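A single protein chain has been removed from this complex, and every other one stays in its place.
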């Protein structure tokens, strides 16, 4: 379980997260949504332990989130660049050497599904293939938490579809929880169980998608249009 | 161990181009010496380019470590998102730099020998002395370079943290800290207490013709520096584990 208590994150020039308290239950797919600069990526980094709150606390399975709790969370950053000097195969081997929960067979399977050439140098990969690589390297880890920062952003519909299908195929919700940030809300509507909506760094709403459909008859995008002005 | 050695190989790949460039530059120094020999008459000039090149090697490990850290900077989350403790991540870069330094320095010395030996008759009297100075300098270059690399890692980690908190002022603070700590260090090493603590295990060196004065070193001085370096390294690892963000 991930728990945030009165979390605030300040940077030199701005406050990225303002006093957020929430609990993310396990075994679900959760989307973090909100406009540009609303704090989506920062929230995910706080959970990954790659950023520390200025005040408040973030715990992952009861432990304070820091660099080392990363062993419970497979994190994929938005910048999406892996060591460009590696080939796809070398990147897999490196990842496998670093993370004991990395499943090589699974990586191979995803690599084939994503049609990645293992001998290609990463710096020579197209943007779409980098997105695929990133997803493959992250989903091959059998970590309790999978954290994806904008996994669909800037990719063409075919790649996005392959990535979404990859998530459904290779995340086991009986043992894993997937948290992703996205501004492609329509794309993830049927994929996510619940969403965390941020507005200017504050928690705007956290709810089940089906609750939104059932009670308000709205899609996330419609709801956001209605409440974000 | 497999975990760390994979990290080590990755760090080697990040800086190997610079490493090979360094080896080529050593070769260029040897060529320069040969050209100098033709231009000037003083045979002692033969040593000068090599001595300078060896001296520059002090900056080798800090330079390598900085280049390595800089290249991580573009995908910092990948570097930080790793189950290994920060001291292992940092040590991988440092050991890489050290090994490269030893190889580069040994290569430079071998070149020096190769260039100088055929002309031995010209410089017979200073040859043995020069060579023993060389042997004295070799481990000291490694020692100082290792120490400086820890300082560089510390300043880098501090900058990573400060730039998140205070933005561009970080560099000013770093420069301030550097000057202040240099001043404190100088004050400390000239104090009576420092002498009292470190002046044991003395060794004297004489290098005859090349350096007429005797050189005095203390084992205590090395131990003192070692403790400082280890302390700074631990602090750096703590910063990377807790304060640097990806």
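By written order: A and B. Residues from 1 in each chain.
Just so we're on the same page, contacts are C-beta pairs under 8 Å (C-beta built on N, C-alpha and C of every residue); 3 or more make two chains touch, one makes a residue touch a chain.
Everything below uses one rule, namely that contacts and distances are computed from a predicted model.
Student: Select, from "Cytochrome C and Quinol oxidase polypeptide I", "Circularly permuted type 2 ATP-grasp protein", "Transglutaminase-like enzyme, putative cysteine protease" or "GntR family transcriptional regulator", the UniProt-recorded name of the complex's unshown chain.
Tutor: "GntR family transcriptional regulator"
Student: Going by the stated contact criterion, tell me the shown chains that border the hidden chain.
Tutor: Visible chains that the missing one touches: A.
Student: Kindly note down the residues of chain A that lie in touch with the hidden chain.
Tutor: Residues of chain A in contact with the hidden chain: 27-29, 161, 164-165, 168-169, 173, 186-187, 189-193, 209-210, 213-214, 217-219, 222.
As a convention for this text, only the chains that are shown with their structure count from here on.
Student: In their shared complex, at which residues does chain A touch chain B?
Tutor: 11-13, 45, 48, 50-52, 66-68, 70-71, 75, 77, 79, 81-83, 85-86, 93-94, 97-100
Student: Give the list of chain B residues in touch with chain A in this complex.
Tutor: 2-3, 6-7, 10, 13-14, 74-75, 77-78, 80-86, 163-167, 240-243, 245-246
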